[in-house]
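Submitted below is the structure of interest, expressed as structure tokens.
Yeah, one chain of the complex is gone here, protein chain that is, but the others are all in their spots.
The chains carry the letters A, B and C, assigned in the order they are written, with residues numbered from 1 in each.
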Amino acid sequence: MNSVFSPEGSPVLASPPQPPQPEAASAVADRLAQLFARTAVERDARGGTPKAERDLLRASGLLALSIPAEWGGGGGSWRETLDVVRRLAQGDSSLAHVFGFHHLMLATVRLFARPAQWQPWMEQTARHRWFWGNALNPLDDRTVSSPHGAWHEFTGPKSFCSGALDSEMLVASARDAQTGALVVAALPTARSGVFVVPDWNNIGQRQTDSGSVVFEKVRIERHEVLSDPGPLSTPLACLRPLVSQLVLANIYLGIAEAAFQDARYYTLNEARPWHQARVDHVQDDPYVLQHYGDFWVGLEGVRVLADRAADQLDAAWLRGAALTEAERGQVAVSVATAKVAATRTGLDLCTRMFDVAGARATHGDLRLDRHWRNLRTHTLHDPVAYKVREIGEWALKQKHPQPTFYS
Amino acid sequence: MNSVFSPEGSPVLASPPQPPQPEAASAVADRLAQLFARTAVERDARGGTPKAERDLLRASGLLALSIPAEWGGGGGSWRETLDVVRRLAQGDSSLAHVFGFHHLMLATVRLFARPAQWQPWMEQTARHRWFWGNALNPLDDRTVSSPHGAWHEFTGPKSFCSGALDSEMLVASARDAQTGALVVAALPTARSGVFVVPDWNNIGQRQTDSGSVVFEKVRIERHEVLSDPGPLSTPLACLRPLVSQLVLANIYLGIAEAAFQDARYYTLNEARPWHQARVDHVQDDPYVLQHYGDFWVGLEGVRVLADRAADQLDAAWLRGAALTEAERGQVAVSVATAKVAATRTGLDLCTRMFDVAGARATHGDLRLDRHWRNLRTHTLHDPVAYKVREIGEWALKQKHPQPTFYS
Amino acid sequence: MNSVFSPEGSPVLASPPQPPQPEAASAVADRLAQLFARTAVERDARGGTPKAERDLLRASGLLALSIPAEWGGGGGSWRETLDVVRRLAQGDSSLAHVFGFHHLMLATVRLFARPAQWQPWMEQTARHRWFWGNALNPLDDRTVSSPHGAWHEFTGPKSFCSGALDSEMLVASARDAQTGALVVAALPTARSGVFVVPDWNNIGQRQTDSGSVVFEKVRIERHEVLSDPGPLSTPLACLRPLVSQLVLANIYLGIAEAAFQDARYYTLNEARPWHQARVDHVQDDPYVLQHYGDFWVGLEGVRVLADRAADQLDAAWLRGAALTEAERGQVAVSVATAKVAATRTGLDLCTRMFDVAGARATHGDLRLDRHWRNLRTHTLHDPVAYKVREIGEWALKQKHPQPTFYS
Partner (left out) sequence: MNSVFSPEGSPVLASPPQPPQPEAASAVADRLAQLFARTAVERDARGGTPKAERDLLRASGLLALSIPAEWGGGGGSWRETLDVVRRLAQGDSSLAHVFGFHHLMLATVRLFARPAQWQPWMEQTARHRWFWGNALNPLDDRTVSSPHGAWHEFTGPKSFCSGALDSEMLVASARDAQTGALVVAALPTARSGVFVVPDWNNIGQRQTDSGSVVFEKVRIERHEVLSDPGPLSTPLACLRPLVSQLVLANIYLGIAEAAFQDARYYTLNEARPWHQARVDHVQDDPYVLQHYGDFWVGLEGVRVLADRAADQLDAAWLRGAALTEAERGQVAVSVATAKVAATRTGLDLCTRMFDVAGARATHGDLRLDRHWRNLRTHTLHDPVAYKVREIGEWALKQKHPQPTFYS
């Protein structure tokens, strides 16, 4: 990765890009995270597309991390790729989000399409540093697919399209006009009729461009449709939502870790002991220490659960077509467990961090509330209550989650 | 109050102002709260001084609510005055804050000074619709008081001065240059040498102007010093921090109630059932109902605790100089209990409201995160852990809280 | 009450019994609670019927407390009667249970039957110091009522019959053999065919005799059937489950208060500071104080909620036949809120009390686990989750609980 970053840490575009080997990916991720963190406050205020930072991700080679080496990628495992997601989220959770979803899109085409389809995409993504965006939201039925001889035509809007802006490729879904079946396809974002709308303006994850894509008579070629084996068609294909959920869990964890680090900084450097505490330094306050003990117990639990789930996901992935429903189901339970734990620990920490950072940490210029806003926004992706319920079905009845795009 | 508000609800300045009778105050407060709520989102984004809204408070007569009728006030009890604080906080917690602190300042002069001092201030406040601001922060020792013959000179900055901007009167504190003793005084905000700095820019309570006041050789007359009986000098004078803490508790509760009402609106009108819920309407989702049940149990507990504390405060206030330390101590425990409950219930509700309002409720234009930001900011006024500890001292050892400006 | 208790505290049977006036009832209750507490440990171990203590309750006159004065009773309000339940539970929750259910049975006949029916029962209960027991469990359909001309015949078992043993009167329910309708009747426990089985042996509430009653062709006279207005037939009649739920809430609260008092005793007298705490006395340990602060905030919340619900119940009761569904519904919400809060606070306190009482407080002879066992057993009467859901229906939709025997 030395070719990508100058010694001074200012990135220069290397040519040709060399995807980082897994052992280096974490270092590159940490470096980018630090870089992103410097401007995260300003960009949180601004919203919109983090074009420069997306280009840094392109230049870093990390967009090829999960692509097998034979197609020019970094050959990273899910454990490694998700570790990068988590590290990026420590610096900027919006960028971790679009980065994680990019790899989710790559997983989507690999799991839903034939190798002959996805291998060129992998190869080109690695070579041209493509960024993939999301236009798949299966709960939004407004995009309709009409058959036109050898091709499909997609028409209608699609919401919650994270990372579609400034992407080279999209994975999009539509409902078949006649059967209502879900049609999923990969297509260049630049295709005629695709309008990516810069309308994302939410309280958190503000630079994820999770707004709308409008399809106006967009022609989708047959070979772009991911129909063999197709969406959620086999136990292996059903790993897709697990990649998705585990990307989320790692973003949540990264946010919580960022909040923890910010809290530490303010406790150690800015906070002052309360007069009733009768301690010289706030870091000796028994209740402050208690908060930090709680934070640590929570974070450590999430970390080990998330890592274990990633390892199980990797093992399942390697099973390929031999993967059984039961094996996939076990991974699903582990992923769900990690995600629930990450949600709870994170929300708690992002609120309580202020109890140890002190009243001055609410200064507007710090925008430390962004951790809570980012996490609160993203943890609504799908209701945690139903994730808990799924886990309960397993715990009580040994019944695995029914695969859907959220389970 | 018909004279204050035109039939269409657009307020006009009545002359002379008639402070609302207590029985009408709640209706006026509700009306103002609704008015404030209409622009709360825009003003939260903007920050700064809510001049128009402060003038509406002036026009409403509510600034005289806690002033005895004999001095031209509304003769409201603390229960009534705090009820108005709570109602205003449902519409805009910044305005509730400066309104509550205004009455806290009035209580301060009544409790720390001689009647001959405070009676004119009461009378003039009622007649001229004065707004009082806070410059008393006893933890900020940078303001120094130097004796100059018959008068004092205050010099130095003071932080966290809620409502000092656009106020007619201030209550300020300084440390005596020689003894270090706390000197508290009331003075016109317009006095020469008083500079109110518009530097408040925090993540919550954004229109409270809780920034700095800088005193530059400000002359304080002897009769402006609140030295007889003086700060926290008697059990009665020690009611002052209890008024303060109960103002906070009612603001917290009002914020939580606002969050609850907003959550309800979005659940009933915008949220959609999750596909796994197998219900037609989100309001029949068992987990959504559970959240609302929890919210209600929490809110009701806070409401009864806050009301009881206010009644006890009123009873203690009426005891006057006969009030004993033990009697004051009992009120202190009740106030602390209400405040701790309000803090916990509120923070929980302001986070969980999104679990029932749905992902779309995170839209930036709604700024529904402001409830959490407002509450999170204000609940750092003094650490809840030490409030719990004080209550524990009572519960375990029957030891009342040691009176301070925070207890 | 001096006539009931000898100066030494050993009760003697006064003749004729004088029901205590409400103002004295609390003192009598406290005295009995202290008496019961002395042997509560031994009787918890033993289980079975607390015959001597039941006779003390008879002798105290408290069994007539809720009976109107015109029928020889104490004329106590529900607030007063429930206050006695709570006080007794501080000494022994089993006795509070059978005492509370006794008054629930009296309420049952007053609410479900004609005055001509219940007035003699009231009068005789007051005069003869009758103890009423429960055989009404509406979820147990095994008891069948067959019409036999002018009378009914009850046959079959009934479970969870608290206080049926050593009672003079029972309120029993059965399902009509033909219609399945619920038939509720009052009858002497001594009637031929009634077999009260001493088969209660559960982990908590061990002296409540909440076991089985078996009916073998028991003749029920027409005037003993509570059919006019009948069970849950009118808003007024629907106060019955609210009395029941509020009896439970007050027992839970009394148990929690007992646990709190026991914890205090052991913290103050037996526990030793942990070496890392660097305090001389365990009562100065910051974490111990935190526990007590939490306990107090919880207990105070439950106390005010329970008292408010009792006052609302009294007001609704006094409305008589004019009581509307909506008015009754409001009381139902308040009662449910108090019960949920009592459940949560109590279970938490009964577990955490050991964290402050120290390891030695687990000594078997103290049986301090009985607070948790008693509360855990009784809080399963009906699922708290559905109580929360009911409250949620109100909070979200302004829909009152559907009256049942549990709501």
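Definition applied: a contact is a pair of C-beta atoms (placed from the backbone, for glycine too) under 8 Å apart; a residue touches a chain by one contact, two chains touch by 3 or more.
Remember, predicted model here, so these are calculated numbers, not experimental data.
Among A:Leu82, A:Ala361 or A:Ile391, only A:Ile391 touches the chain that is left out of the view.
Remark: the residues of subunit B touching the chain excluded from display are 286-287, 290.
Contact between subunit C and the unshown chain involves residues 47, 139, 160, 201-204, 206, 274-277, 287, 347, 351, 354-355, 358-359, 362-365, 367-369, 372-373, 376-377, 380-386, 389, 404. Touching the omitted chain from subunit A are residues 260, 264, 267-268, 283, 286, 288-297, 300-301, 304-305, 308, 333-334, 337, 340-341, 385, 387-397.
Criterion: only the chains that are shown with their structure count from here on.
Subunit A and subunit C have Cα centroids separated by 54 Å.
With touch defined as above, residues shared between interfaces to two or more other chains in subunit A number as follows: 287.
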